[in-house]
Every structure is written in structure tokens, then in C-alpha cells.
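And now, chain A:
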Amino acid sequence: MKNIRLLTILLTSLFLWYSCDKVEPPYVENGNGGELNSDTVRKVLVEDFTGHTCVNCPQAHKIIEDLQQHYGKQLVAVAIHAGFFAKPKSAPYDYDFRTTEGTALYNLFQVQATPIGMVNRVKQSDGGYLVNKGALASEVSKQLDSLPQKPDLYIHLTPSFNSSDSTLSLAAEITFLEALPSAKYNLCIMVTESDIVKAQKNNDPTIGSTPDIFDYHHKHVLRGMMTPTLGEEILDGTPGNMQVISKSYSNFKFGADWVPKNCRVVAFVYYADGPKKYQIIQAQEVEVATP
Partner candidate 1 sequence: MRLRISALLLLFLGFGLKIKAQNNYGSVHGSFQFDGQYYNEDTLIGALRPDSKIGANGFLNVIYTNKKFEAGLRYELFMPPLLGFDPRYEGQGIPYRYVKYNGEHFELTAGNFYEQFGSGMILRTYQEWNLGFDNSIDGIRIKAKFPGLVLTGLVGKQRSFWGKGEGVVRGVDAELWLNDAFKSLANMNTRIMLGGNFVSRYQADLDPLYKLPANVAAWSGRIGIFHGNFNFNAEGAYKINDPNSTNNMIYKTGNGLVLEAGYSRRGLGITLQAKRVDNMDFRSDRTASGFNLPINYIPAMTPQHAYTLPAYYPYSTQQNGEMGVQANVIYKFKKKSFLGGKYGTTIDMSYAVSQAIYKEKPNDSTEIGEAGTLGYKSDFFKIGDEKFFHDFSVKISKKINKKWKIYLTYVNIFYNMEVNQGHKEPNVYAQSAVVDLWWKFKPYNALHFDFEGLFVKDNEDKGDWAFGMIEYKYKSFFAAIIDQYNYGNRDPLHRIHYFSASTGYTWNSTRLAVTYGKQNSGILCVGGVCREVPATNGFSFTLSSSF
Partner candidate 2 sequence: MKKSIVFSVLILTLAISSFTSQESKRTLPSVTVKTLDGKPFDTKNISNDGNPIIISFWATWCKPCIQELTSVSEVYDDWQEETGVKLVAISIDNARTSVKVKPLVNAKEWEYDVYLDENGDFKRAMGVNMVPHTFILNGKGEIVWQHTTFSEGGELDMIDIVRKIKNGEEIK
């Protein structure tokens, strides 16, 4: 009998030891709202595999939008339309958002279903690189809030758009700010376009009309890449202190229906080999045409 009493007391005290956290409103936290003066801040790339007939995708788009409001310029986003739910179907879903590079990335990272994303292409605990929409926010926080605000390298982009033949030229200057290990470093240049107004399937009534949002503003859609899909090697070895590497690209042809003032260049440097293979070190984003 004594045993039971003792045990019950022990268990009850353990029981009470477990706190339960009842959260009081407001439930949302305030971020920096993007009020950072210098551009030399750590920037993270969030890639979102999505599709215009993917009913769950608008929720992922909203999460990324909320994160952009929270982190401002520190968050660079790209929407990669690929896979089954990005295929053109009957009108109004007959537009083709896909790109060969986007589909190549979809296959490389073994995407099975959308929406699914990647945050700086960091390897996850299950061995893959994919992060589901519910975990995007905490993954971004891990990359931005727990690492120093000063980035390990800085990418300076100078785009030059020729409106007569719709081609884009770009000068990229990468400056290594911190000591980084010996590895192969690759640079990728993407071109994205926002405010493409086309239909999108949706099943969340709190975001918009269901089952279709006919005038959906598609944001940061991957339109193409100025480098090959896996980028171009900029360095093989140990970066020197404050070493600067310059690369230039030219004659990237824009599609006929692209709106240059809505387009941006997204660039990032990542480890092409070693234990941190694919992990992005720093991202950068700049508008194509200055108004």
C-alpha cells in the first residue's frame, strides 16, 4: 500500500512538473519589418516548388510573404513551378510557368509533392533537402536569427537591360568577408518575375476565393537562369581574405511576355562539394530595370 502511495506522489509531481503553455493573444510576433540600412547582411534563399493547379500551394505562398514582411531584404524568394501541378491544363490553366532549369531542380532534389520548399538548400535530418510549409518559418529563423548578421560573403550585382533587343547583361562581384574552408564554390544566377496575373487553384478560403483565384498575382516566378542549372564554378580552394571574384554574363534573352520592370536577378553562392554540398552561403537580389 505504501508503495502505491509513494509512486502516486512521485508520478503526480512529475505530472505537475510538465507545464502546458497556454498562449495569450496576440499570437503573431513582430519582426524587423525590413528596416536594415546596410545591404551587407546575411540573406537566405527560400525556394518554393509550386504549381498553378496545386490547391495547397497558396498557403505556402502566404507563409513566404509573411516571412518577407518579417525579415525584409534578408529573405530572397524564388517560386519554382515544376511537376504535375505546374503542367498546363485547359484554360484558364493553360499558361506554362515551367522552365527546364526548374524541372531539373525538381528532379535533382527528389520532389514528390508540392508545396514543398528549401531554405538555403540545407540538408535536413531525414537526409533530404526539402522542408514542408509548416517548417519553413523555423528553418528560416535557424538560418537568420542564430547566425551572425554579417554574411560570410557579399554579392554585388550590376544588371544592364537592353530594351531594344530585350537582353540582359550582368556583372557579378563576389567578396569573401570571412574565412571559409577549402571547397568548390559555385555561383548561380536566376531571373524571376513577379505580378504575373494568372489563375491559381486554391482551397483556403482565408487566402482567397476557392476553388480558383482567377486574378492571382504570382510572385518571384523562376523564368530562367543565366548560368547552367547547377551554376558556374567561381573558386576551387580556400578563399583568400577579402578575395574578390568577378564574373560577367551577357545576352540573356527575355521572353516576349515578360515585364522587365517586374523582374529581378537572384544570385547565390553555394558549396558544390564537401560535407555541406548544396548549402547556400549567401544570396542576393536586385531589380532588373531601374525605373
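Candidate selection criterion: all candidates are chains of the complex that A comes from, given by their letters.
Annotations for the structure displayed:
As a working rule, a residue touches a chain if its C-beta (ideal position, glycine included) is under 8 Å from a C-beta of that chain, and two chains touch if they have at least 3 such contacts; residues count from 1.
Please read these numbers as outputs of a predicted model, since none were measured by experiment.
Any copy counted, the candidate of 1 or 2 that touches chain A in this complex is 1. In the complex of the two chains, the chain A residues touching candidate 1 come out as 3-4, 7-8, 11, 14-15, 18-23, 25-29, 31, 55, 59, 62-63, 66-67, 70-71, 110, 112, 125-128, 132-135, 137-138, 140-142, 144-145, 203-206, 211.
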